[in-house]
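Sharing a structure here in structure tokens format.
Excerpt of the complex: some chains, original placement.
Which chain is which? They are A and B, in the order written, and residues in each are numbered from 1.
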Amino acid sequence: MTVKMSYSEAINDAIRLAMRKDENVILIGEDVAGGAEVDHLQDQGAWGGVFGVTKGIVEEFGRDRVIDTPIAESGYMGAAVSAAVTGLRPISELMFNDFIGSCLDEVMNQAAKFHYMFGGKAKVPLTIRTIDGAGFNAAAQHSQSLYALFTHIPGLKVAIPSNPYDMKGLLLSAIFDDDPVIVFEDKTLYGTKGEVGEGFYTIPFGKAEIKRSGKDLTIVGLGKQVNTALKAAALLEKKGFESEVIDPRTLSPLDEETIINSVKKTGRLIIVDEAYPRCSAATDIAAIVGDKAFDYLDAPIKRVTAPHAPVPFSPPLEKLYMPSPEKIIKAFSSMVGARVFSAV
Amino acid sequence: MQMETQTSAKDMTVEEATWIYTKMQEIRQFENAVHDIFAKGEIPGFVHLYAGEEAVAVGVCAHLTDRDSITSTHRGHGHCIAKGCDLNGMMAEIFGRATGLCRGKGGSMHIADVSKGMLGANGIVGAGLPLAIGAGLTAKVKKTKDVAVCFFGDGASNHGTFHEAVNMAAIWKLPVIFVCENNGFGEASTFEYAAAAERISDFAHVYKIAGDTVDGKDLTAVYDAAGKAVVRARNGEGPTIIECLTYRDYGHFEGDTQSYKDKKQQHRAVTEDDAILRFQDYVKKNKLLSEKEIKQVDERVKAAIKEAIRFSEESPFPDDKEVTTDVYVSY
């Protein structure tokens, strides 16, 4: 059974289910409830996060388990890390992923390394929820997509759900995973609706989803760029080319197999990633596939990404900054040769 | 302000009072205008308005010249205006136009004008605090008499950067003034909930620097405290914390329902406690400005804001190539 829900509602649903299932699950972050100790809001909360995603959760679970923090990312993120080590399953919200600058140590040097540094004797079942993504005119410090930084760090798992169904399943997997996981919520997707499974379900990490199949081209889209990929695929279809669109769903672990198998079939790969282009998830996938599927490639692997620049504020610039179906098609055209492409 | 200022409001000149009142009105009317335009959907992105807190930015910046630096916050329009940024350029920036102070690339949260000593609004809470230390350090190393002012919120006082910065300013005796705009809230959390300290200025005592809490709705109180702090800073006597108790008239950001606000307090803030009304009383009582002169300023400002909007609406968006310019000075 499925039910129609927004991306944002899917998150709310997942958190509630997890908190009902296991009393060790807590939610912690800045204004995840809001209005703490304000008389008429103490039980009901004020905001439920800046985008209202966690609204109502404090009503159900109370202030002991839904904890508003001071603006002190090192403080509460470090607290979440060791709360995880000592027996809780915290869901810690880093409001915008851009704020990782205030708490990278806790994530990179503490959460990610404890299990290894302590010889396997500590576990850090921590879930970090964070908002990423451009397209909202939120400018350079509130629009980044920094998942590459986290994918670089061994010890972390990284999920980039692109739709409500995946969001719920991946978030539930994250919460009940015994390793630290960071889940990226694209701010422009919150309102997106989709069919979501009822009740509790999980989606395993490291399993990509083939969103549509095709034999001429593989397009891997990261996060909301799956949608850009799908749009490009529809346009290419009109031109007579069949694209296989893959959503990796998690970057760490990465389902190399599904991508490579697809490339073995299509011989061509475009990766669509709105993050910065250098040392990115796009270069990562390109390097892996370029290595492991070398013999099957009919054309160079193309990356359609942001330029090597911060995210601009001005709406027309931000639009130019982002990947687009047109840019994907242009890349494809360069792969098959402009002549072949326009001939069809 | 570029003119010589007084340390105490008692000695305020007509010229100064006019400048101060004008800046306060500019901020208020600018923010009211942005509020209205945002509601109509014509301004993109996140916007945090400064209305209600005018006495802080203006009371402090009255003592500064373009050589002095300020660091700011996500709620930066007021600081920009008080520090002398161009209204047209600011409004155009918020509209994302090529004529904006940052050529449309920064937006509301990143308005800056380094030539005026305004080192940028900042989207990161707490980030301005260490930045102020750097400006203070430059003054110290270059042996100028410049000062650096750091505006920050009550919420930011819970961020580690506050303490790192104050400690550094204290041990190095830097000409830095930490101006806390304690408006009672960090987003939807009250200061009382989020901070254990009773008063943020209490930390001054532990860091062995000057510090005080003043009525941030009272221009003269802020003016006096800042005046003293600036003199101390210029004389090499080190940093000061000034905690200004204030209130923001609008929500945390545009779109906030503000359910967490106490209705009575909100009402008082915009009526009897209002910084502009109180300063109007003050200048009238002290015969600095007449009712008529006040009205004239109001009208002048009204025209200026209208012009800023017109200027912005008619300004072009940045050229396409601007997406990738200014990433580096050279690459």
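Definition applied: a contact is a pair of C-beta atoms (placed from the backbone, for glycine too) under 8 Å apart; a residue touches a chain by one contact, two chains touch by 3 or more.
This is a predicted model, so every value here is computed, not measured.
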Worksheet, complete the sentence: Taken as a whole, the complex in this structure file has the formula A x2, B x2
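Keep this in mind: only the chains that are shown with their structure count from here on.
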Practice prompt. Spell out the part of subunit A that touches subunit B in their complex, as residue ranges.
Written response: 30-31, 34-38, 41, 46-47, 50, 68-75, 98-99, 101-102, 136-142, 307-310, 312-317, 320-321
Worksheet entry | Of subunit B, residues touching subunit A in the complex | 44-46, 96-97, 100, 102, 104-110, 122-126, 155-156, 158-160, 186-190, 192-195, 259-260, 317-318, 320, 322-324, 327
